[in-house]
Structure formats: C-alpha cells, structure tokens
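Not every chain is included here, but those present sit where they belong.
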C-alpha cells in the first residue's frame, strides 16, 4: 500500500501533528514523520519530495506555521497530491499560515485543511479517502467511520 | 475511469468554475457540472453526494461563496474526497468563503484550494493528482505538465 509522508518544519510542531496518529492507525495507513524545514533544510525537503513516489509514498502532508511554505515547496517538487496543515503561532491564531498554505497559484495545488490539530486529524482522514479510491479495505473503514459519527 | 462531479451553487458561479475546463480536458478526466445550492436544494445535494460513488464519481468538487457550506455539505454525505473552492463575493475578496470552507471540524475534511479561478484550476489539477495514484496515464500527463512549467 502507498505510504503517507508527513513533514513538519520544527520539533515543536510534533505534538500537534501527532493528533493524526490514531487516525492513521485506524485506517491502517503506513506513514512516516519527517522534521525538515522548507527554509532551513531546503535540499532535504526537495529530495524527499522529488523521490517520494519512487520510495512508495502516495501522499505528502506538510504542516507548518507563520509563512508556512512547507506544503507549497513539497508541491513544487512532486506530482503527488500534497496536503497542507496550517499551524497557529503567528498572527490571528494561524490566519497567516492558512493564507500562505491555501492561496497557491494556478498549476500547483495544495489541498489545505483546518488550522492545528483538527487539520492534522483531517489530513489523515483525507489521506484515507484518497487512498480508498484504489483500496476497498480503506473504503470499508471509511464507511464504518462515517456510520460511527466520524469518530474512532 | 472515475469521474469528477463539480457542483456550484448558482449559475453566476459558472464562469469562474469553467476556468477548470481546459485542465480537465488536458488530463482527459471526465467531469460533470451540477448547479445545486446546499441551502436552496439541500435534498438534491444530499442525494448527489450519497450516490456519487455508485454513479462512478471518484471526487466531488464544491465551489461556493459567502457562507460557502457547499463542499462541507457534500462531505457530510459521502466518503469520497471532497475539494472545496472558495469564491469571492462577500467580505474581503472571499476571506469569508475561505474560512467557511477550510475550517472543517475533525472527522470531515474538505481539501481546500485557493479563492476563485486559481482555485477552480487547481481543483482540476488536484483531481488529476488524486486519480493518478491508480492511473499511470494521468501520471504521465502530470509529469509532462510539470516539465512544461505547470502550463497546458
């Protein structure tokens, strides 16, 4: 099964993104967490994005705050779908990160979800929905999840 | 191949969403446009969302302005991935629609893209990226598209 690569720019974002873990577990989606900044480790980000498909990843998730270029930078170097999770920390509880993640120019979409933990969780569920298009076992779990009021 | 259902809430949104057409054409993705409001035609929206998978759709795209509940309402009735395109028309050039589309609670993600025509185009490209995970012909087109500077 295709894996999901989750990239955060700083160790301090780890707690927020780990809210997604029970959801990846529930849908039995293999995922891996990387701590790489688009600005401080640009080459590593670039290489991860560029090699992700051949390394077995099907989706990239970038979670970042403030200028929040991480998801967009991943997108610039891959044709895989990229999900962006804006994080709070700058102005207006994350409005800066939200605008920076979602307002991508034509040609290079980032599938943006909500700010913070709700977004981290929804990135996992959106990953499940995308992978379910070619994996009926995940689809069955999504149906069960929805029947259960979208709760684990 | 799975189809994409694009739903707009009002005929006046048609011009904006049709910016996506050349991109659906380029990636040879079959799509269909529906004009249905989440608030004025809620039953039709519900039935479209609930039956979309069995009718051969793989992705739903909801484009709406102002309160912009369309994508979220679609999401509430399907386990398929839902892409949200916020449209301008209310306050701050679409900031209202953006917040209403992207700030979904945990459990029910909407993959949100940019406001307006850039978002409409990116919804088509994101659809291609998602469908390419199980369709190598689309993947080839995505590679070509990226090599061409993300232009048609």
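By written order: A and B. Residues from 1 in each chain.
Note that contacts are C-beta pairs under 8 Å (C-beta built on N, C-alpha and C of every residue); 3 or more make two chains touch, one makes a residue touch a chain.
These numbers were taken from a predicted model, which means no experiment stands behind them.
**Student:** For a quick check: 2 copies are placed, so what copy number does the complete complex reach in this file?
**Tutor:** 8
Criterion: only the chains that are shown with their structure count from here on.
**Student:** If I superpose chain A onto chain B using their CA atoms, what angle of rotation comes out, to the nearest 5 degrees?
**Tutor:** Fitting chain A to chain B on C-alpha positions yields an angle of 180 degrees.
**Student:** So how far apart, in whole Å, are chain A and chain B when each is placed at the average of its C-alpha atoms?
**Tutor:** Spacing between the chain centres: roughly 19 Å.
**Student:** Help me check something: in the complex, which residues belonging to chain A touch chain B?
**Tutor:** Result: residues 2, 58, 79-81, 83, 98, 102-115, 117-118, 121-123, 125-126, 129-134, 139, 142-143, 145-146, 149-151 of chain A touch chain B.
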